[in-house]
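Just below is one structure, and these are the notes that go with it.
With one protein chain withheld, the remaining protein chains of the complex are depicted in position.
Chain IDs A, B, C, D and E follow the sequence of writing; residue 1 opens each chain.
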Amino acid sequence: MDAALILSNLLNPPVLFFFLGMLACLIGSDLEIPHPLPKFFSLYLLLSIGFKGGVELHKSGLTPQVSWTLAAAMFMAVAVPLWTFFVLRRKLDVNNAAAVAATYGSVSAVTFIAATSFLGQLGVTSGGHMVAAMALMESPAIIVGIAVARWLGKGNGTAFSWSHLLRDAFANGSVLVLIGALVIGLLTGESGGKALAPFTNDIFRGMLCLFLLDMGIVSARRLGGIRQLGIFPIAFATLVPLVNAAVAIALAHFIGLGRGDALLLTVLCASASYIAVPAAMRLALPEANPGLYVTMSLAITFPFNIILGLPLYMSVINRIWT
Amino acid sequence: MDAALILSNLLNPPVLFFFLGMLACLIGSDLEIPHPLPKFFSLYLLLSIGFKGGVELHKSGLTPQVSWTLAAAMFMAVAVPLWTFFVLRRKLDVNNAAAVAATYGSVSAVTFIAATSFLGQLGVTSGGHMVAAMALMESPAIIVGIAVARWLGKGNGTAFSWSHLLRDAFANGSVLVLIGALVIGLLTGESGGKALAPFTNDIFRGMLCLFLLDMGIVSARRLGGIRQLGIFPIAFATLVPLVNAAVAIALAHFIGLGRGDALLLTVLCASASYIAVPAAMRLALPEANPGLYVTMSLAITFPFNIILGLPLYMSVINRIWT
Amino acid sequence: MDAALILSNLLNPPVLFFFLGMLACLIGSDLEIPHPLPKFFSLYLLLSIGFKGGVELHKSGLTPQVSWTLAAAMFMAVAVPLWTFFVLRRKLDVNNAAAVAATYGSVSAVTFIAATSFLGQLGVTSGGHMVAAMALMESPAIIVGIAVARWLGKGNGTAFSWSHLLRDAFANGSVLVLIGALVIGLLTGESGGKALAPFTNDIFRGMLCLFLLDMGIVSARRLGGIRQLGIFPIAFATLVPLVNAAVAIALAHFIGLGRGDALLLTVLCASASYIAVPAAMRLALPEANPGLYVTMSLAITFPFNIILGLPLYMSVINRIWT
Amino acid sequence: MKHVKRLEIIIDAPELPTLLALLRAKGVSGYTVISPVTGSGGRGYRRNDEPGGGSGNACVLTAVSNEQAEEVIESIRPVLKRRGGICLVTDAQLVIH
Amino acid sequence: MKHVKRLEIIIDAPELPTLLALLRAKGVSGYTVISPVTGSGGRGYRRNDEPGGGSGNACVLTAVSNEQAEEVIESIRPVLKRRGGICLVTDAQLVIH
Partner (left out) sequence: MKHVKRLEIIIDAPELPTLLALLRAKGVSGYTVISPVTGSGGRGYRRNDEPGGGSGNACVLTAVSNEQAEEVIESIRPVLKRRGGICLVTDAQLVIH
């Protein structure tokens, strides 16, 4: 994996602000982004990425290529939580195993966004329909996770209800904003896209820097908690992304994606959710411990993907595709 | 009223985000824009619209045409709360009648903004002095409403005081930002306008989308409360805007406004305030019930104007003007 | 000092919004920018100014000229808190004297920003390395202030600790964001600069207007408290900036700065901190009274510099340099 | 001044609607909500700093008549059992318009 | 530790300045304000979600001497009468530096 890639990833302002946030926390600075500003940034990012994706999709249309990509994305979104659940079950109780499985089956929008800006820096193109892929991958893992927990989890008071299940999966605020903005982008097309471009495109990277500054603080705060997790969760949080990435790369190559789209699909599968899924799990599986699944995705998998994952996956793809 | 107009209004991103917000609330999503973010958006919108209006007014200057428009606006801002008060008095006590009258006599800045972006989409021009008209229309209704309540409202402890009255009408935060920004725009003119354009113009529609997303949630939350209001307030909230719109259109035609300015004047008269007036009423007429006047303007009149009012008024104007 | 300068400073939208905020507070308006929005604006301003400065510094490089400027800045940042401390000690106890000295030894980023936009309006150029000068001047005064208080302040429980001292000086949130963004700008250079420009440059003045609107409210709230301060602090808050400005102008002329850089160095020395230092003093010198040092810098020195200082310093510089 | 029981209920923020519905069902129409609040308890530390969400708690304060108190408390027990949280009960006097 | 009365006053947020002025007038220099808080009472549910404003309440907590209490309470009654809200009084002990 060549150093140039790592460097050009690290010299990306958003990533550097992530480090600044971590540094602030580690040297005991009083720097913090008070509630609800981070919510504002994430809302902005989800709305913008969704809307831009919708506009792109409106341009490209539903080509076979696009359909194949979405199918692959859906497949991974269902397969990952299933296989990881049974791995996790060996060490964790049903609820925690289900929550972690859902976390890793779903996606991290910000990792995806970092990947797109990484591609932008490399001058590698990617399709707007990948955002649709991301949107599609948000919810299935939530459904699988909750369903599995309900079916295998004996005697935990709450009865199973499809309506609750679907609401937890799709009425989740972040999912709704992402999908809603995507649909709005689709409906309004290029005219809408042009009208909002200064907001959704031009200032986007700046807002991303602010959000990652907060992410740096927030993940560093949890570094201390990692030790208490024990070895299994730590190993899981670093190895499973690699496995999922490998499968995703194979899949991407099989359905003949371009290098850009391939990286994005890979990142989607390798990333773990820390916005939509934790919110949903908190409602649906209160017995599961957020200290476990949030720490794993936020303090280990997210930094791992942002710092090492991106250049690593890219270099592998470069090798294979050429 | 032709379908094309309705459609081009509905396919406006801001309006679509309003629907998204409503949808979120209706399907029981946990999506919410936490306090004080909506305050930030409204502050931004008032500041930007006011400032842009001031800059435009600085360009155009105080032509007779402009003066006539402002005069007409002032006239409506005083006439509407008066006539509506006596209608309302038949069903409501003095305080509530006065509060609702003030609400409908004043204006909704966001409805006005939606109208301008609607015009933008249709390629119909309008004058920046219309913002001055809006600014002029914010306060008179507040004064009329409070004055009427004080004079007719016997024995409600608070004695009448002009200074209080004026403070409630002009020291209101939203009014002050709007008028202040307008004056600043007037003073700094085009140089100032250019300097702030990226902030006040370019990202404007995006911020509007965020604000309307919240408005959708907030109004949907109140839909349930409408039923309890009874038939009279509901009828009032839908019919009175139509009456005021009709009068405004006649007036606009009489003083020979262009189609764009005509629509904006109409929307100003047809819209009801839910930012400035409720805040003022809360201070000046605590006995009045916000559950009544806020619900009427926020959950009925605002959506009504945004969704049906704009295309309806436009099509009528198109018929008459040609 | 010529009227044109005063006027072109006053007709600057940010300054006008500062007045609007003051007006709002003085007429008893309910206008307020609720917490944590001001924190968002200051975070944005520090991040943007730091980042832009870093990018500029990346372009210019560390020329002798630049090094001399930074040296001069450092010198003033250490000299000012020392000499002012001994002046202050005649009237105030050790802790308060130290806190006020640190406040005036450090800098006001917003006054600096207002100065740059004032220069922009006059079409006078200035170097990006001045931001580095500002960054360098944030912390020394904090160190000097705390150190002096620790050494001369007998028997105030807290023992002296270098690590604490350095943390209070550099781990301060605002200092960290400013310096961090500067370094990130340096590392990413022009490519990074271009990518973030719409965020850090284009909407900058608009955000500055919002922040100054809040500053106006906040300083006006404290005007009442000035009287209680007594004559000495008031005299100090207006005369000391003039003295420091005079020294700075001499220094700037001596090391041969251009007019733009000269004004910025002057403003840095004449301004007092109300973000970084108060936060640090609160942690390190809780015995000192924020009602004293915050009121002096926020309610007296800041408006003084923004309204009179800028044009005054500029006109003096114009006289001398030509 | 009326003798009342002051109930202070701290629960996971997403449970708030459920809790308020329970209170209203018991005829409690007066309450005050402070949200979000953070805290620590049997289920660990809730920082409420998770990006775009957070693990905040809500604090509900309600003054109920001594007669109501028992019944209200029993009705919220299951929520505390299922989702954690606490309820603090103090004797107080209520001054109302 | 000193025996005091713990007053907890919940009022319409815009009334806060008036209330604090009243407290200071009665020589109460120590108080803590939590604002905004939401809630429900005789005047209905205050969502505090109105765009660009909101209908929040403010919660003022103050520990006053047993002697002061009565007088302070009487002085705020009119505010509660005019603008709604409540005042909860509890016996407490004050630990201060």
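Rule of thumb we're sticking to: a residue touches a chain if its C-beta (ideal position, glycine included) is under 8 Å from a C-beta of that chain, and two chains touch if they have at least 3 such contacts.
Since this is a predicted model, take the numbers as computed values, not measurements.
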| item | value |
| --- | --- |
| Chains on display which the left-out chain touches in the complete complex | C, D, E |
| Hidden-chain contact residue, picked from the options C:D30, C:E56 or C:D214 | C:D214 |
| Selected from D:L23, D:C59 or D:I96 as touching the chain missing from the view | D:C59 |
| For chain E, the residues touching the chain missing from this view | 1, 4, 6, 20, 29-35, 61, 63, 90-97 |
| Chain D residues touching the omitted chain (full complex) | 8, 10, 34, 37-42, 57, 59, 73, 76-77, 80-81, 84-90 |
| Footprint left on chain C by the chain that the document does not show | 35, 38-39, 41-43, 46, 110, 157, 173-174, 211, 214-215, 217-218, 221, 274-275, 278-279, 282-283, 286, 289-291, 294, 298 |
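The rule is short, and it goes like this: only the chains that are shown with their structure count from here on.
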| item | value |
| --- | --- |
| Centroid-based (C-alpha) most distant chain relative to chain C | D |
| Label of the chain whose CA centroid is most distant from the centroid of chain A | E |
| Distance between the centres, which are taken as Cα means, of chain C and chain A, whole angstrom | 40 |
| Centre-to-centre distance between chain D and chain A (centres being mean Cα positions), rounded to whole Å | 34 |
| Chain centre separation in whole Å, for chain E relative to chain D (CA means) | 19 |
| Shared-contact residues (touching 2 or more other chains) in chain C | 30, 35, 40, 198, 202-203 |
| Residues of chain D whose C-beta touches two or more other chains | 14 |
| Full enumeration of touching chain pairs | A-B, A-C, A-D, B-C, B-E, D-E |
